[in-house]
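Below is the structure I would like to discuss, written out as structure tokens.
In this view, the complex is presented without one of its protein chains, the others remaining in place.
Chain lettering (A and B) follows the sequence in which the chains are written, and residue indices restart at 1 in each chain.
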Amino acid sequence: MLGYYTRLAFKSFRRTPGLTALMVGAIAFGIAACIVTLTVHHAMGRNPIWWKNNVLYAVTMDSWDPHQPYDPPHPNRAPGQLTYRDATYLYGSDIPKRKALLSFVTGTLSGAPGQAAPVWTMTRITNAGFFHMFDVPFEYGGPWSAAADQGPEPVIVLSRRENEKLFDGRNSVGHTILWNHLRFRIVGVLNHWDPQPRFDDLTGGGGGNFGRPARAFVPFKWGPALHLFPNGSMSCWAAVNTYRELLGSNCVWILMWVELPTRAQRQRFLDFMNAYWAQQRTMGRFQRPRNNHLWKVSQWLRLHHIVSNSSRLLLRLAFAFLAVCLINTVGILLAKFLRGAPIAGVRRALGATRRQIFAQHLVEVAMLALVGSAFGLLLGLGGLAGVRALYAHSYSAYGKVAHFDLIGIAWALALAALSTLVAGLYPAWRIGRVAPARYLKSQ
Amino acid sequence: MTHSEAAMLRMQNISKIYRTELIETYALRELSLEVKEGEFVAVSGPSGSGKTTFLNIAGLLETFDTGTYELDGRDVSRLSDDARSRIRNEKIGFIFQSFNLIPDLDIFDNVDVPLRYRRMKAAERRKRIESSLELVGLAARMKHLPSQLSGGQQQRVAIARAIAGDPALILADEPTGNLDSLMARQIMDLLEKINGMGTTVVLVTHDAELARRAERNIHIVDGVVLDSPSQAHSPQPRAESAAD
Partner (left out) sequence: MILNIRPVLSAIKRNPTGALLVGLQVSITLAVLVNAAWIVHQRVVKIEQPTGINTRDTFTIAVSGSAKQFNAGAAETEDLAYLRSLPGVAAATVADGVPLTGNGGDTTVWLQPGHRGRFVPSAEISMDIEGIKTLDVPLIAGRNFRPDEIVPYVPGKIAPSASEAIVTQALAHALFPHGNALGKTIYGAVPKTIIGIARNFMGPQLGSPVYNTIIYPRLPGQGNYYMLLVRTQPGRRDAILRAAKKHIAASHRYGVIVYTQTFATANSLMDSSNRNVAILLTLVTALMLGVCCLGIFGLTTFNVGSRTRQIGTHRALGARRRDVVTHFLLENAIILAGGALLGAILALVIGEWLTTHYALPRLNLAYLLVGIVALAVVGELAAWQPARRAARIPPSVATRTV
């Protein structure tokens, strides 16, 4: 019967091409709006490491000013980063399966074969655990060893982009390069790694929540060893004058991530933090209420309001738009179906059941939804390209996230097609209820 | 015409009341009648007499308030909508005054409609469509749209559609009302021919002339059967002229 209904639907479209075009257009525009906004919204709210959501934790402790919360509008919120003292102490724990401290320093890279002038580079100082925890893919080589973290040894990992710039993309592992005019051995080159949003560092350092990841990575201890001031985000509530003072200060500038695979480990690490907090408190630190926290990636993303307000607003607008488009379609469908009521009456007289008339019209709706979705998809892809062009020169993340995103688009399409179908239920039901005798005599 | 004594259609004390907020109108009032298998019966009456209501109830297009209705030996008084659709599809063929062909389906597809709802195999459908169009003399017009045919031809398509499913009962509602007298005669000839092949035919009309061609006349006035003088009547053999 499906083939028969499909043929009838085609005939129905051919009978009223104008109305059909109108409905397809309305559905397509509604769907396109949803595709664009849902894609952007989905990309913004995406968890780039969802498969490790329950084992990775960002570590926070409230070491801030006793008189004043870190974030006055949200007085219960601790700073997102740790002080050097706290970070190094917590890093000393062997409870986590993996762990890493993260900060940014700047510097130059030079000495690659054929390189004319040094290039400036945002360098991530971190630990080997970073690469393991975040499943960072390598094109050549791999992370440095745990021993290299301790030394620290002069080892460096380059991003794929940097390796392309300096070594034309060749395997540079084993080469020596000058980092800040010091000799560093290349141990690894990353493959393409550009998590969006930049969940690992949402402090705004290095280009914001949707910025590019670091171009080079060296062991964390090189920062303190060379007295390199952090070049990412740093917040202080008392003046510091020297690097040595910085290390002992309450300035927060270090992100800490730990991998705690089991609930027990998580609890033990929290206990460890609480014990440290209590001990430090007796020495006069941590005078604010205890606020030691381990954040899952998803919580961390939510906490940092990754999805922008305007994205949320546009998403709602798109849904309102889709609603108007669908109401419009329901109205036209209803009018069209009811105008065909005499024919439905004839079919009923000839033995069609209500369900068969309903199914016939629902197939017609489904085909409209299908064609509308196809056009909507094209329009939506055009719309995404439009948003990209619109935001090509902007600080906003839209240009970055308005990309073809299979899951986002699949969501939007499924949602829109389904809602069209649901919207078509009522007109199809109405026509299915037509009393068979009513129109047979009419002329 | 010989036919068995079994009843094709038996209505007993059927009443149908149309209600609005203010008034109740009896369309049928304790109507009882019987049509035997193989009979050709004309139901006549002035307009507003309840003819159409009778036809709608007989064709299971409408329900009624009281009474019982047996069709082909089965009580169909209180069936579900689905069951009634099924009976309409399998046992009844309709012929309407305004033909009621589906304008954007060609002749073939129009005759196909009831067969589709019976979920018949494609080859079987084709065979039936072709043979019933053959019978009404329109096999050559299969790919034409209704609008490309004359009124008489359209009604013949409707007849082909009515008989394609091999129904036990044909219900014809003023089938010649929209046709001139020549075409009307052809349609009546066809109905007699179909009746001759054993199908029961009930013809609803207000035209006494037409009614006289039936074996038996039933007269409805104000929702009741007036009386049914059975007139023995044997149809004269006629030359089949399919050409218009």
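Everything that follows uses one rule, which is that a contact is a pair of C-beta atoms (placed from the backbone, for glycine too) under 8 Å apart; a residue touches a chain by one contact, two chains touch by 3 or more.
If you're wondering where the values come from, they're calculated on a predicted model, not measured in any experiment.
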item: Interface partners of the hidden chain - shown chains only, full complex considered; value: A
item: Candidates A:270, A:334 or A:371 - the one touching the absent chain; value: A:334
item: Residue among A:45, A:96, A:230 or A:432 that touches the chain left out of view; value: A:230
item: Residues belonging to chain A that touch the chain removed from view; value: 19, 22, 25-26, 29-30, 33, 65, 67-68, 72, 105-108, 117-120, 180-182, 226-231, 236-243, 245-246, 309-310, 313-314, 317-318, 320-321, 323-325, 327-328, 330-332, 334-336, 339, 387, 390-391, 393-396, 398, 430, 443
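Note that in this section only the chains that are shown with their structure count from here on.
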item: Mean-CA-position distance for chain B and chain A (Å); value: 68
item: Touch list for chain B against partner chain A, complex; value: 52, 56, 59, 61-62, 81-82, 85-86, 88-90, 94, 96-98, 100, 102-105, 113-114, 116-119, 161, 165, 173
item: Contact footprint of chain B on chain A as seen in their complex; value: 1, 4, 11-12, 14-15, 342-343, 346-356, 435-437, 440-443
